[in-house]
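What follows is a single structure, and I will ask about it in a moment.
For this depiction, one protein chain was excluded, whereas all remaining protein chains were kept in their positions.
Let's look at chain A:
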């Protein structure tokens, strides 16, 4: 039913009017193309392309009509209130208790029993959380069985499900054995049952059983669990824990008398989440609270208002890092822990986004290979330690302090390097024979703390003192200085060379204030060789200082880098702009200029380097052309080509060169050029053999 209008629209009639299917705006919309576009889009569910055709306008105009219509309030997009509120409660629970994740089921949907709904939600969550190769510890209970019955996670490989407690003869449907076995079936996992009773008559019997090889091997499997799934039981009088027969009621009374408020994986906790001691403790066969806390992902599923104190206790005790509950319970937990602002937050109307529509290729987040962004450093180090196990090993189990396998030895000065992460292969790639003895690893772009650095100094020490070499940043200086004081208290003499090779970062009058960047590579190499040759601490320090004084670096960024935790670029750079004088932390450069050719850029850098490096014809240098992360080798070689031309034009000989990723700034697009002005001593040290994950000489 289309009513043709006589009033021609401004847009499109001339172009599209003759075509079949072209519809002028029906009368009831008046002359308003916004309303017409919205009707076709939201009510008739047409695509923007179809609407463009019908209205005889471009797709971009349709897009801007739709965006303007939202901004002008012609269209209101609203979230269903109960779902919005459960999302807000989940976000608040997550924030307040520092959870890894939280899922809250709306409370107003009373068509199904709560346990079923929680089970269904948890089953869906499990499909996202469970991965191939996982070992999942499964506790018992009505909720856990409801999850197992609704779960279906096909396509996983090498998953193991371990029963988290011993079994029971109690007369209920949701026994530990059944919960674990239904879950194993649902996720296609290998099943490990604990073939002992959950509660035995004496502590002696428990200890005997735990020594049985079969049960020992089942506990070994439990100890390998990296994920756990459990309910939380209340100890209120109406709780099923009293009627299940799992625990003896006499003993239960004793735990209650000691202020137990809940049961987590078969263990009693008080209101603050602390373990409550009682007569059953030595007679329970099953996962302990400490074992539970050591598990990476601890998924608790529980709801119902009577469970609020128990869930709150479990959260306070840190037994849970993924919580699945319902909105009423979630709100109750927050209120019980003193969060009152939530209701105000919920009553605020959702903000309407007034920004204009953006083109479809616009990115608000950078794509990265990530799991949990908060774990990026830990996961990287996990990979590093495994990939380079031949070169480095953790000191006292910490991946933040790594020592060379064939580095420290008695009588040798120890070399400790370090700094923030995000610069890989700096700094940990330079640990090994003939180079650094230990590396202290910080967070992204952030210095490691003093304790970590001290551990490195301790591990690197061979009785002849330790040399610290790191870039000149306020944070690094403070933390390394504190570590040096700690080392002095342990009778380890520490000398420090702070690298300052970035000639763009301060004028020559303030040479000591410059920052240390990719030229670190040469300082580390020099220091490592001096140490490996058995020179004294004085001589090692002097050689490194000389290398620092004779190394000149300047960087240029074409695009900013993006932080893993925000997946956003950490500054803006215009489409035609470049940053000259870029450091290695994504901090902005010193001068912004227009994009220019590779040779012009290389010339800008080399001119600056020549202005400071007093090299005479016939002198020798080492050259490093370094990518900031995203610039490919192809472009680095183009830069190197020009660097070589400029040096040979001055009759300066390149003794050695490196082209590639040596000191990066996450995914920054850009490169730096470093030149080390050699003398005989530095040349010898440069050629001294070394063997590390990223640098091998000799």
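We take it that a contact is a pair of C-beta atoms (placed from the backbone, for glycine too) under 8 Å apart; a residue touches a chain by one contact, two chains touch by 3 or more; residues count from 1.
In the analysis below, contacts and distances are computed from a predicted model.
Think of the chain that is not pictured: of "Heme chaperone HemW", "ABC transporter permease", "AAA domain (Dynein-related subfamily)" or "Dihydroxyacetone kinase, C-terminal domain", UniProt labels it "Dihydroxyacetone kinase, C-terminal domain".
Within the whole complex, the absent chain has one touching residue among A:87, A:385 or A:444, and that is A:444.
Remark: the omitted chain is touched by one listed residue; of A:391, A:473, A:521 or A:658 this is A:473.
The residue touching the chain not shown here, chosen from A:98, A:660 or A:689, is A:98.
Considering the full assembly, A:272 is the residue among A:217, A:243, A:272 or A:611 that touches the omitted chain.
The chain not displayed touches chain A at residues 95, 98, 272-273, 316-318, 420, 442-452, 473-475, 478-479, 482, 505-506, 515, 563, 565-566, 568, 570-571, 581, 583, 585-588, 590.
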